[in-house]
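Only one protein chain is missing; all other protein chains are in place.
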Amino acid sequence: MHTSKGLAFWLSCAAFLLAMLGLTLVTGNEYPFFAGYVILQFIVLATAWNILGGYAGYVNFGTSAFFGIGVYIAIMLFKALGAPIVVQIAGAALAGAVLGFAVGLLTLRMQGIFFSIATIAVTIIIETCITNWKFVGGAAGIQLQRPPVTAPFDSYVKMLFFVQAALVVIAVAVARYVQGSWIGRGLQALRDDELAAECTGVPTLRLKLLACCLSGALMSAAGAPSAMYLQFANPESAFNLNYSVSALAMALIGGTAHWVGPILGAILLGVTQQVLTVTISSEVNVLILGLMLVLFVVGAPAGLIGLLRFPRRRLPADKGGGP
Amino acid sequence: MFSLDLLLDAVVLGLLLGCFYAAVSIGLSVTFGLLDVPHVAHPAFLVAASYGVYLLNDLWGVDPLLAGLVLTPLYFVIGLFAYWVYFETFERRGQDQGVRGIAFFFGIAFIIEVLIILTMGVDQRSVQAPYIGKSLRLWDMRIPMRLVVAFGVAMLLTLLLTQYLSRTFTGWAIRAVAQDEGALRLMGANPYKIKQWAFGIGTAVLGMAGALLIIVAPVEPTLDRAYIGRTFCVVVMAGLGSMSGTLAAAVILGVSESIVLTLFGASWAPAISFAMLLAVLAVRPQGLFGR
Partner (left out) sequence: MSAALLRIEGMTKRFGGFTALDTVSVDIMPGERFGLIGPNGSGKTTLIHCISGALRPSAGTVRFEGEDVTGLPAHKRTRKGIARSFQIPRPFKSMTVRENLAVALDFASLDHGLSAGEQTEHVMAILTRMGLAAKVDALASSLSQVELRRMELARAMAARPKLLISDEAMAGLSSSEVDEVLDLLLKLSADGITIIMIEHIMHAVMRFSSRVMCLDAGKIVAIGEPKAVMENKRVQEAYLGA
C-alpha cells in the first residue's frame, strides 16, 4: 500500500517535470513562462510556509526575510564568484537553513503571537541591514546581467521556469515526507498542545527548529532565481511584505492539514493575482488577497481541502508511509 | 561638547516622542496586554484614524485634535464590533484558533492598508493647524511646537486611561477579567461584556492617537508596519497588563530611537524598535514591570 502510493507520487513528479520541460521546448511565446514562474514560486513558498505554519502551528510572518535573503545570497555569489544558478540556489538554501535555525533559537521559545511578531521584527531588521550594505547596492538596488543560457533551453526565462518547477518538486517532496513521518506526527502533537507533547516524549524544541530550518531553506531557495528573473533587485522589492502575506494566505486558504493544500491555494491565488494585476491593478490584487484570507479564516477554517471534503489524513498504524 | 549638545537634543526629542508612543500603544496594552487578543491590526487602525483626521482637516478645516475627539466615539463602536467578530469566530471555537486569530488580524491590517492606498493614494498626507510649523525655544534648543502639543495630549490620554483602569469600577472589572474570569463570573459580572467594553475603549483611544500621529509627522499607508514594531515593543517591554509601565517603556524606546537616529542616521531607524522588541522577548519576556 505504502509502496504503491509512493510510486504514484514519484511518477507524478517525473511526469510533471517532463511536462514542464516539454513546454519550454515547444512554446515560443515567453509570457506564459513569466506568469508560470511566479505561480511556481508561490507554490514553493506556500508549501515551505506550511511546514512550520500548518504542521507546527507557528505562524511565520517572515517569509519575506527568507525570500529576500535568498535573492541577495544569489546576487552575492554571482557577483563575487560568478556562480551558476544551481550553486546560487544551494547557497541560498544553506543561508535559509542557517537563518531559520538562528531565528528559531531566538524565537521558538516564545509562544503564539510573540513568535509571529518576532518574525516580522527579524524581517525588518534584515531588510534594514541590507539597505545599508553598499556591496549589494544598498537602498537603490542592483542591476544584473544574465549569463548566457545553457542548452537545452533557448531563453533564460524558460530555464528559470524549469528550475522553479524542480524546486516545486523538491518542496512538495519534503513536505510530504515530513507530513507522513514521525516528524509530522510530533509537529501535530505539539501544535495541538505543546506542553502535553513535551511531557509525552516529543522533543518539541528540536522538531520546531527542524521545521524552521526546512521551511527557511526552501523559502530562500525559491528566492534565489528571482535575482536573475528580474535582472534587478532592491531591498524594498526583495523583502516585500507581500511575500509574507501571500505565502500565509495561500497555505491557509488551500488548507494546512495536507501538502496538497498549499498547492491548491497557491494556484488559485497565484492565477487570481496574475489576472487582477494585469487587468486592474496590483493594489486590488492585494486587497482581494487580504479579503480572501479573512473570509477563509473565518468561514472555512479547514481551507479548500476541507471544502472539497479531502479525506482526513490518517496516521498509519505502521511507522512508515503516508498519503 | 558638540556631540553632547546633539545628544541632549536627541534625549529631549526622545522624551517627547516617547510620550507620544505611549499614547499610541496604550490601546494595545488593553487589547493585547489585558485581553490577550492577537491584535496585529492595531497600528493599521491607528493609521486609518490619522487618515480620518486628515480628511476632516482637509475638507472642513477641522482642527486635528478636535477631529481626533470626533473620531473617538466612532472608534469605540468599531472596537465593540471588532471584539464581537473576534469572539464569535475564534474564542468560542477553541481548537487551533491561535493560528487563525493571528492570521485574521494580519489579513485585516493588510486590507486596511490597501483600502487606504486605493482611496487616498500612496502620497504622504499632513494636516494644517496653528501649532504646526512653529517652534518653541527652550534654553538652547528649538523644539517643534507640534511635538510639544502631541506630548501634552499624549500625557493626558495616557494618564486618563491609566486612572480609568485603576480607579473606576469598570476599570477594576477589566483588570479583574484579565486575571480571573471564573471569579468574575461568580460575582455576577458578564466577562464577555466587560471584555467587549475594554476592547472598545482600547480602540477608542486610537481615534485621538491617530490625530497625534498625523500631527507629529506626515502619514503614508505603509506606516502601520513601522508601528507594529513600536507598539508591540512598548507593550511587551512594559510587561503585559502593566499600564503604568507603558509610559516608561515608551520613553525608553523614544529616547533610544532618537539617539540612534542622531548618531547613525535615518536608514537604521526602522530596525530599532524591532531590535529592542526581540531583545526583550529573548532576555526578559515578562517585560520590565510585567504581571
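Just so it is clear, A and B label the chains in written order, and each chain counts residues from 1 on its own.
Rule of thumb we're sticking to: a contact is a pair of C-beta atoms (placed from the backbone, for glycine too) under 8 Å apart; a residue touches a chain by one contact, two chains touch by 3 or more.
Just so you know, these numbers come straight off a predicted model, no measurement behind them.
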Exercise. Identify the residue among A:144, A:202 or A:218 that touches the chain left out of the display.
Key: A:202
Quiz prompt | Omitted-chain contact residue, chosen from A:64, A:188 or A:234 | solution = A:188
Quiz item: Which residues does chain A use to touch the chain missing from this display?
Solution: 182, 185-186, 188-189, 191-193, 195-205, 315, 317-319
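Assume only the chains that are shown with their structure count from here on.
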Quiz item: For chain A and chain B, what's the span in angstrom between their mean Cα positions?
Solution: 33
Quiz item: What residues of chain A sit close enough to touch chain B in their complex?
Solution: 53, 57, 59, 61, 106-107, 110, 112-114, 116-118, 120-122, 124-125, 127-129, 131-132, 139, 191-192, 241, 245, 248-249, 252, 256, 283-284, 286-287, 289-291, 293-294, 297-298, 301
Practice problem: Enumerate the contact residues on chain B facing chain A in the complex. | Solution: 32, 38, 40, 85, 89, 93, 96, 98-100, 102-104, 106-108, 110-111, 114-115, 117-118, 225, 228-229, 232, 236, 267-268, 270-271, 274-275, 277-278, 281-282, 285
